[in-house]
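What you see is the complex with one protein chain gone and the rest in place.
Up next is chain A:
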Amino acid sequence: MFTVTKNSVQSSLSKTSYVAIAIFCATLSFITHGIQNINVTIKENLFYPAEVIIPAYRKVKITFINQDDTPEEIDSFDLNREKVVFANSSAHIFIGPLKPGKYRFFGEYHPNSAVGFVHVVDGSEIPDAD
């Protein structure tokens, strides 16, 4: 009798946790759905494109695709971001909301060649990122 009660409690608990996880995932996907994604490729220790244009006061996801055989650490003092992108793989960071302006980022392992900018602009003159 006790085992049945214990099992039923466990099953209701697991159901509740599944529902909670589902709600959490749904909320997360709803929140992140509207976020613009911009791809930046790392090739021969250079960023392509070297300048990305994003809207002001909006959150944006930047995905770095490293096509080199060595890792690169994306660093930006202006954006307060730091992320290692391993060889032949990709990694993403979220930035914003940001005020209009130019924000520098660079590859910490190749700071002289791997330099890029995030250009934050006001208004509607933003081209399609992808």
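Quick notes on this structure:
One rule holds in what follows: a contact is a pair of C-beta atoms (placed from the backbone, for glycine too) under 8 Å apart; a residue touches a chain by one contact, two chains touch by 3 or more; residues count from 1.
Here is the rule we go by: contacts and distances are computed from a predicted model.
The protein name that UniProt records for the chain not on display, among "Pyruvate dehydrogenase E1 component beta subunit", "(2Fe-2S)-binding protein", "High-affinity iron transporter" or "FAD-dependent oxidoreductase", is "High-affinity iron transporter". Set against the missing chain, the residues A:Leu46, A:Ile65, A:Val84 or A:Val115 yield one that touches it, A:Val84.
Contact residues of chain A toward the unshown chain are 32, 35, 59, 61, 70-71, 73, 77-78, 80-84, 86, 89, 91-94, 96-99, 108-109, 111-112.
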